[in-house]
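All protein chains of the complex are present and in place, except for one that has been dropped.
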Amino acid sequence: MMLDVKHVTKQYGQKNVVEDVSVSIQKGKITSFIGPNGAGKSTLLSMVSRLINKDSGDIVIDGKNIKDSKSNDLAKKISILKQSNNVNIRITIKDLVSFGRFPYSQGRLTEKDWQHVNDALHYMRLEDMQNKYIDQLSGGQLQRAYIAMILAQDTEYILLDEPLNNLDMNHSVEIMKALKKMVNELGKTVVIVLHDINFASCYSDHIVALKDGKVVKGGATEEIIQQPVLKEVYDMDIQIEIINNNRICIYYT
Amino acid sequence: MRKGYLLIIALFLLSFISLFVGVKNISPLDLFHLTQDQQKILTVSRLPRLISILIAGSSLSICGLIMQQLTRNKFVSPTTAGTMDSARLGVLVSLLVFPAAGMLEKMAIAFAFALAGTFIFMKILDHIKFKNTIFIPLVGLMFGNIVGSITTFFGLKYNLIQSISSWLHGDFSMVIEGRYELLYISIPAIILAYLFANRFTLAGMGEDLAVNLGLSYKRIVNLGLIIVAFVSSIVILTVGTLPFLGLIVPNIVTIFRGDNIKKSIFPTAVMGAVFVLFCDILGRIIIYPYEISISLTIGIIGSAIFLYLLLGRNAHEN
């Protein structure tokens, strides 16, 4: 049982943004999509989560094609967090997180639903500020609130599109640690689009490298964070050092 | 470049045709032995009509070009920024408060209102956080509607609705000698626009960049808005509303010429004149010997082209 992307293609005008991509996502792991701008990472993620329609190909989750599934059932199976969430309603963190229970409750939350909401708040350490309005939050707090909402949604698969954008270093590390913990403790499957290859290298089990809408290579982290692979993906020589058992890419000079 | 020549040829050809279309028959062959009657028709009606079409068409198109550059939005023009509606409110006020005022005074009041309206629109733009390309003209049109509702309120109260709407309804058939000369005042404004073209282009790249290049951004923007409001209020008083003109002509020209105003200002002027001439001649021959007003022909052709541009752009972007 896993998430399978089979021969998926997406065209905008004449341009193939994603071209015949096939990827298998393993359960209970963190998989990262990396690649230069315009590689089609976010588009691929959006298609997997049905935010945009694909032109051809299939996406199969646990043996069931997503085009044969009801949107509401999918919402209990897979969740997505995009990078830009400009909500213009005034709402507290707790209310936001409670929206995560919509697929189950259709807006009428039961005792059990509230239990999930409180667990999610607790897990993301938001209990103290749960009654704060989201327009008063810093970028890192807001991102945590959204992740809590996705956690309350209680899906096996969690997809995140560049969750570290515009975050300080300490908040980025905090978010990545939380994701890792969700995989280890709660058995979630996390798929994440990352810009920073070192975060991808330090936290993911698998990496899929994309370029120009195609998969360059997919595999375990140690297989991808290799000089020849990165050279092909980014068109530059990247030196790789092992520091504290992590493969760190050095490309600044 | 070839297209440029075609445009100029079209301009001359259409101007020529325009002189000889009308109820009173004058053929080009008569030019050399005009009867007194024919001479009179030419000087009193046909020539003024042609001149006003050329000036109104080209100057309004240039206004559109300037506004699009300054707001960095392809869908902004005097019609989609409340300028026209504010000028209309100004006309109403001048009718109400100074019923005896002459054309010049009316123009001054309309200009003041048009300017104020455009400034308010720019102010609103400054405040809006959500700068979606499509959203901004929506705000402008809503703003225009609001100003329009004020006009309606007073117009209804003083029973001026029908007279205002027939006066400001774009129509060249009322243009005769002695009633259009005001339009000439917009020529200096357009020359000024041409002289400042480079600076408008720079201002269009954004305040930070413009200031960095040593431009007094605010002053340039204000100058642009003054030109736009000035020309719009003159045109609305003499010929009436010409919807969409400032919107579509610059859009078509920038497709071929890019966004450098210095390069596109002249083709825009010619294209605007050609477009209005074409619509006017069409309106004169479709139900000959009657006329369809230019507002309607431009309204229909203009909205069709605009929708085409809008939807075409949609396809490209995604």
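Letters A and B mark the chains in the order given here, with residues in each chain numbered from 1 onward.
Keep in mind that, in the parts below, contacts are C-beta pairs under 8 Å (C-beta built on N, C-alpha and C of every residue); 3 or more make two chains touch, one makes a residue touch a chain.
The rule is simple: contacts and distances are computed from a predicted model.
A chain of the complex is left out here; the name its UniProt entry carries, from "Hydrogenase maturation factor HypA", "Petrobactin ABC transporter permease YclO", "Formate dehydrogenase major subunit" or "CO-methylating acetyl-CoA synthase", is "Petrobactin ABC transporter permease YclO". Screening A:Asn88, A:Asn170 or A:Asn245 against the full complex identifies A:Asn88 as the residue touching the chain left out. In the complete complex, the residue from A:Lys6, A:Arg50 or A:Lys180 that touches the missing chain is A:Arg50.
Residues of chain B in touch with the missing chain: 75, 79, 120, 123-124, 127-130, 132, 134-135, 137-139, 141-143, 145-147, 149-150, 152-153, 156-157, 161-162, 165-166, 169, 243-244, 292-293, 295-296, 299-300, 303, 306-307, 310-311, 314-315, 318.
Interface residues of chain A with the unshown chain, by the touch rule above, are 49-53, 70-76, 79-82, 85-91, 95, 99-100, 102-103, 106-108, 153.
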